[in-house]
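Working notes, structure below.
All protein chains but one are shown in place.
Up next is chain A:
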Amino acid sequence: MKDHFTMDSPQPRLLDETKQGVIGTPMDRPDGPRKVSGTADYTADHAPDGMAHGVLVRATIARGRITGMDRDTVLGIDGVIDVITDPRMIRNPAQGMAGSAPVQTGDEVHYHGQPIALVVAETFEAARDAAQRLTVHYHAEAAAVSPETTPDTETDDPVTAGDFDSSWSAAEVQIDRAYTTPSQAAAAMEPHAAIADWQGDHVTLRSALQMVRFNKAELADTLGIDPSKVRILAPFVGGGFGSKLGLGPEAAAAAIAAQKLGRPVRVVMTRQTVFDTVLRRSETAQRVRLGATKDGRITAISHDDRVSNIDGEGFAEPVSQASQFLYGADGLSFTQTVARIAATPAGSVRAPGEAVGMLAFEAAIDELADALGMDPLELRLKNLPEKHPIDGRPYSARRLADCLTEGAARFGWADRWQAGTRREGDWLIGIGMASAARSNMLVKSSARVRLTGDQAIVETDMTDIGTGTYAILAQITAEMLGLPAANVTVRLGDSDLPGASGSGGSFGANSAGSAVFLAARKLRAEIAERLGCDAEGLTLQNGQARGDNREAALTELVSEEILAEATIQKGKTAKSHFSSGFGAHFAEVAVNEWTGEIRVRRMLGVMSMGRILNEKTARSQALGGMIWGIGAALTEEMQSDPRDGHIVTRDLANYHVPAHADVPGDMQVVFLEERDDWANPIQTKGIGELGISGAGAAVINAISHATSKRAYDYPVLPDRMVALLEG
């Protein structure tokens, strides 16, 4: 039974009719005990018999050609097996959903830190020692490493609606500001890792990856073999945040080395290598122009940006993504410039676009409110557009106004005081808010559900990167088949299973969840037929099937396994309606007037993100996103050597991800009840990235409220804050 479904029209809300009552509940993760007891098998936990250890060697020039390596000096080190170079090795990880090999450079170096060889040894220690001792000879070439000064830039045609120029020049009140944000790292806890093992001409790769279906194609293309000869396993992934979307250099190198040596090879990146070679988020330079009438109607919106990437990468941080649909105006214009530099390539990192674009845009909205003498909440509420301002599509489900007003009521926004007037000792106190938005997607996804009696098995190559996929797929299946969730086994992260969307762009739960839903729906139809009732009249609960005055246990109806497989893909609703998660963030900060330290004292996020599948894992994701918002506003900044692009913040001591001490105890998340009928048959929206979108801006706006000073360069580090306070 294979079902192929295209999302062409709104679907009935079946999950509101089913009776098991497990969907949406804050169920514990079924994989939780394995994780806390250390028995969940992450990639590097495996050590197959005969395994050798590989350590990547990095280039130490920005651009040029490798003219030689002093292999002999390190081949003499005890335990060192080989120094492997190969034209199939890849320059950097594949971009998300690429499905083909990343750039393969042979003996060319394109950036400082590029993996150029793999040292393989009997022990990790010997491999690392040899990798560090290996002398590499280069023919270096001049290269631009700074986006400010590179002569090589590309500017797209602007995205526009109406006539921005005339709306701008006619505006009674104008805000025109420039902002900067630095490069950021995904900083997943688990460093990137791979183990490759060949059986004849078939390769099995264990690797920390987010998108197994695409990664399989990427590895096959990298190696020049047929995808049928590739199997990828990623049952547990220790965080991704975009950094594991695409096949990485460690995986390509492990596969090549294992093939050459005829034994399994494991390559685990050190934290420093992760920073060197895993795709970073581009730094941005942004200009936001807002025009409005004196009574607070926004008439002109422009958000231009400059980002960077290396040659050969199509990805450009979509900085103004949310700015294009949050508020309406008579004229809108968005222009992007990409600066080409010889530096660690850029890619998707935690809410690409919104995470840094909304910092600037929502700060500018706040500044406009100040200039108008309006409450920033009121300004936002007054300017919510009827339809998508650029393409005129209706919104599928949008409770942004409710998020803003509900959040304001819960946070105590009405008690907001005049900026710069509240102090507690040396600390200046302020509150701020921002809208949240993150567009929602559906990506082709397949899943299989097997049912024997009252026991079900879900199979898909979907991944769980710490997000809760094991939990929500069990809940969807249990709800649809009327089983306790404990009766559902979920198998993930194996490319031999039906191909899913993978985890990325917050579309995993929608896409893989819908495929599981559709497969389970097929099984419901089969059960109804066996019971002798209409599928619409079937009730499944606690292993009992009822309908049309008949009742039977699943153990009787399904004595031998039945299975169904389903595939979902986007259809007409993606064109007819615009789907996005929306929300509102509120933050209270304290700014030390003498040291410039900034403490976030409380945060509230109110979000409408469609049906919530698991209240606990959804909350965890939203909280995590809000914490990344604190990082973007206050702590996270990747820095590189201006001479050669060498990243110097290569560990978690120098790249400051917010830790517990940076995060307030009072962090609240509220989900508004919502169903997005146009999004998918389970009426969900993406969750993972909405939490970050706008969260940092609420912190930034609270700083302005506390101090009456506006920062334009983020993060607002203590030295920048003191300079502002003294300025």
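What to note about this one:
What we mean here is this: contacts are C-beta pairs under 8 Å (C-beta built on N, C-alpha and C of every residue); 3 or more make two chains touch, one makes a residue touch a chain; residues count from 1.
Just so we're on the same page, contacts and distances are computed from a predicted model.
Not every chain of the complex appears here, and the one that does not is recorded in UniProt as "Xanthine dehydrogenase family protein subunit M", selected from "Large ribosomal subunit protein bL19", "Xanthine dehydrogenase family protein subunit M", "Cytochrome c" or "Sporulation inhibitor KipI". The residue from A:Ala401, A:Leu652 or A:Val670 that touches the chain not shown here is A:Leu652. The missing chain, though absent from the display, is touched by one residue of A:Gly113, A:Gly432 or A:Gly596; that residue is A:Gly596. Contact with the chain not shown here comes from a single listed residue; of A:Thr60, A:Thr405 or A:Gln639, that residue is A:Gln639.
Here the missing chain is touched by one residue of A:Asp129, A:Glu479, A:Asp494 or A:Asp644, and it is A:Asp129.
On the side of chain A, touch with the chain left out of the figure occurs at residues 78, 125, 129, 132-133, 594-596, 635, 637, 639, 648-649, 652-654, 656, 659, 661-662, 717-719, 722-723, 726.
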